[in-house]
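Left out: one protein chain. Kept in place: all the others.
Coming up: subunit A.
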Amino acid sequence: MASAAAGSSAAVPFWRAAGMTYITYSNICASLVRSCLKEPHKSEAVNRENVHFVISKWANGKPEKPTIRSDSPEE
């Protein structure tokens, strides 16, 4: 994905080099913080992490097979 601006050799952050977007990076950090909580707050926080939706890409006006992204607390 992105590399540093042309010419400057500022190191790209490791997550960017691994292909993650900033959103993925911040989500991982957030789930790390959530797992540091104690009960009962932990279970409430885990409820806030549920992910479920069905996504389907279209090509030439036809939908392809939909993929269900139902990862609950992700990576």
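Methods note: contacts are C-beta pairs under 8 Å (C-beta built on N, C-alpha and C of every residue); 3 or more make two chains touch, one makes a residue touch a chain; residues count from 1.
Basically, contacts and distances are computed from a predicted model.
Look at the chain that isn't drawn here: its UniProt entry, checked against "ATP synthase subunit gamma", "DNA-directed RNA polymerase III subunit", "Nucleoporin Ndc1" or "Alkyl transferase", names it "ATP synthase subunit gamma". Panel shows subunit A; residues 2, 4-5, 8, 10, 12-13, 16, 21-24, 26-27, 30-31, 47-58, 60-63, 66, 69, 71, 74 of it touch the chain omitted from the view.
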